[in-house]
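My structure is below; once you've seen it, I'll send some questions.
Left out: one protein chain. Kept in place: all the others.
The first chain written gets the first letter, and so on, giving A and B; residue counts start at 1 in each chain.
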Amino acid sequence: MRMKILALAAAALFGLAGSVSAQVKIGFITTLSTPAGYLGEDARDGFMLAASEEGGKLGGVPVQVLVQDDKLNPADGKQIAEKWAESEHVKLFSGMIFSNVAAAVVPQLMEGGAIYVSPNAGPSNFAGKDCKPNYYVASWQNDNLHESAGALAKKLGFKKMVLLAPNYQAGKDAITGFKRTYGGEVIDEIYTSLDQLDFSTEIARIRAAKPDAVFQFHPGGQGIAFLKQWAQSGLKDQIKMVVASPSLEQKIVSAVGDAALGIYVTSHWNTDFANDANKAFVKGFTAKYGREPTVYASQGYDTAKLIGAALKATGGKLDADAFRAAMMKADAKLTRGKFLFNRNRHPIQDWYQLEAVKGADGKVKLQTVGKVLENLADAYAQDCKL
Amino acid sequence: MQLFFEQSLNGLQFSLTLFLLAAGLTLVFGIMDVINLAHGSLYMVGAYAGALVAQRFGSFWIALPAALIVTALVGMLLERVIMRHLYGRDHLAQVLATFGLILFFNGFVTWVAGRSPLLMDIPPQLGGYIEIIPGVPYPMYRLMIIVLGIAVALGLWWLVAATRIGMLIRASSERREIVSALGMDVTKIFALVFALGAILAGLAGVVIGPIRSVQIGMGEQVLITAFVVIVVGGIGSIRGAFIGSLLIGMCDTLGRAYAPLFFKTQFSGQVADGLGATTASFLIYLLMALVLIVRPRGLFPSGR
Partner (left out) sequence: MMFSPTPRKLAALAIILVLLAVPFWAAASGSNYVVTFASRIVIYAMVCVSLQSIVGQAGLVSFGHSLYFGLGGYVVALASFHLGEGIPLLGWSGSNEALVVWPLAMAVCAFAALIFGALSLRTTGVYFIMITLAFAQMVFFIFVGLKFYGGTDGLPLNARNLFAGQRIVDPVTFYGICVACLGLVMLFCWRLSRSRFGLVLRGAAASERRTLSLGFPVYAYRLAACVMAGAMGGLAGALWANLNRFVSPDMLSWLRSGEFLVIIVLGGLSSPFGPIVGAAAVLIIESVLSGWTDRWEVIFGPFIVLVALFAPNGLWGLLRSRRS
């Protein structure tokens, strides 16, 4: 009881100072457990790096970041969002990695008048006619990832391909997105299950189908398993592979090593981008966490930078209109370089071709080769009436 | 036909991996009457121990024995500290305790090794592939697993059928009182069997490590399938576990391979893929339910 009175007195004393630089609470709902836990971990660490660079501030405004694990479960995500909105009065959210979690949680956040900035998932649900004024995606619209891979496959001249993806919404989006730009013949589409780790039956099917190349979408641990088994099957030297960055990011490359060599990858970011923001990020991340950042870490960092820019412009106020206007300017130095928000609050950005090569130290790493698509916007923006 | 043969090899390899897990599970279950949900955690521990040692020393051949030793030690510790208190308790208490253990192991391994899936390389000697069927190169490593699985099955069969320890194991599974009456220490036999089960689970984990990714939660997924195997085979029976593994492994693999193709001839694109994936996933449960409806105690019910 005495503590409470003391706290009240302190609050009264410092009330004035408090309101000038009021702390902004940011709710970071992300996936930390499950085999895909490292995706959320990296996004979180990237986000936190940006805040710690400024000593606990973003855009000069003190922030308190609440982090909790959604366990890759939409119902858990909804519960966390509800808890923070109700009992912590959080108005600004970020963090969700998986589209199925985002698809369930975002409508609830929007109903409550909160702002959401996505560091990863960009499902088609909120990109078209159901776009929302308070919903921003700092990463990419899901389809864009795979459209860039499709464009690369077309450019490389593959005629017959087999496509594989897990049997859920993002997996189907991947195949749809890929086909939108690829244009060649798809001789087989294979849907794997979401928790599958042994792909020998699928690889046998690919062998029998004899395509020029394979496109597959398996993020995290699944991607590691797939690539290892692909290399072991002996098909790697006969059939090419094209993927988008979630299926072969920095972590997967270091996990599979030589099995990554020769795979074509598309991404909007890579460790070797030469802009200053990226150099500082890669250096800072490696120094702070003792590991190489992945694309998820860069997205977390960029998300924090975008939020910081908006907070700076509004002086830490989350008033809807001012904050929106500031957000839309995207006045921040991002690790990926050029970045614009489309009217549906999804990015317009460039996509690059990467290749896994052996570095001087014998380690395999991703190297940027060139641009695949410039100023790519998503196909849904035209239906957005904002 | 080539494809069918290749898929059968895949099925065989999966079956024998399952057998490594199911053998330990069925022994522990059959002999001590303990439902050990944490058996999958031992598999995970084996895989992680192997992967961590392989990372440190860069050799699978050091990682393999190290993983076996680690899982044996963890298994013995587990038996001494917790399992021993669960003998003779009802199944519910066992489910509760071992469910708690799953949580603990998942949390603990995350703590020690981080959340990222771990890397484990195939030993270079087994990195290639052999064309045992013309035109179908098959990974040597997977063949090694098949050979290993068969060897372990034969070894276990010999152990249980032809040795003194095996006789005691069989005896304590069927007539515990008599074994104690003969002056044998049942607790020692139990500890031995549990350690053996742990080693087999660890072996499964460490050999599967280079193929799949070594990750948190890898145990639960395969645990349920292993339970299906021992229930289909009949609890407590090594032979049942072997036949059950083959049935379930083949059914799962061939279902995955052919169900989508079958539905493609019946329905259009996406519907067919959805149906195919669904059917493949639930085929093994359907098989188990059918077996239990026809033979309520599994295919090879043990003595008790």
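Following the convention adopted for this analysis, a residue touches a chain if its C-beta (ideal position, glycine included) is under 8 Å from a C-beta of that chain, and two chains touch if they have at least 3 such contacts.
These numbers were taken from a predicted model, which means no experiment stands behind them.
Asks: Which listed residue, B:Ala23, B:Val228 or B:Ala241, touches the chain dropped from view?
Replies: Considering the complete complex, B:Val228 is the one touching the chain left out.
Asks: From the list B:Leu96, B:Leu126, B:Ile150 or B:Met250, which touches the chain that is not on show?
Replies: In the full complex, the listed residue that touches the missing chain is B:Leu96.
Asks: Name, in rising order, the residues on subunit A that touch the hidden chain in the full complex.
Replies: Interface with the chain not displayed, on the subunit A side: 32-33, 67-69, 73-75, 78-79, 82-83, 86-87, 99-100, 103-104, 107-108, 167-169, 194.
Asks: Applying the definition given at the start, please give the residues of subunit B touching the unseen chain.
Replies: Residues 29, 35, 37, 82, 85-86, 89, 91-97, 99-108, 110-111, 220, 224, 227-228, 231, 235, 270-271, 274-275, 277-279, 281-282, 285-286, 288-289, 292-293, 296-298 of subunit B touch the chain that is not shown.
Note that only the chains that are shown with their structure count from here on.
Asks: Just curious, how far off is subunit B from subunit A if you go by their C-alpha centres, in Å?
Replies: The answer is 36 Å.
Asks: Going by the contact rule set out above, which residues of subunit B touch subunit A in the complex?
Replies: For this pair, the touching residues of subunit B are 2-3, 6-7, 10, 13-14, 106, 110, 114-119, 121-122, 127-129, 136-137, 139, 141-142, 210-213, 215-218, 221, 253, 256-257, 260, 269-270, 273-274, 276-277, 280-281.
Asks: Under the stated contact criterion, what part of subunit A meets subunit B in this complex?
Replies: Subunit A reaches subunit B through residues 32-35, 37-38, 41, 167, 172, 189-193, 195, 197-198, 200-202, 204-205, 207-208, 220-222, 224-225, 228-229, 232-234, 251, 254-257.
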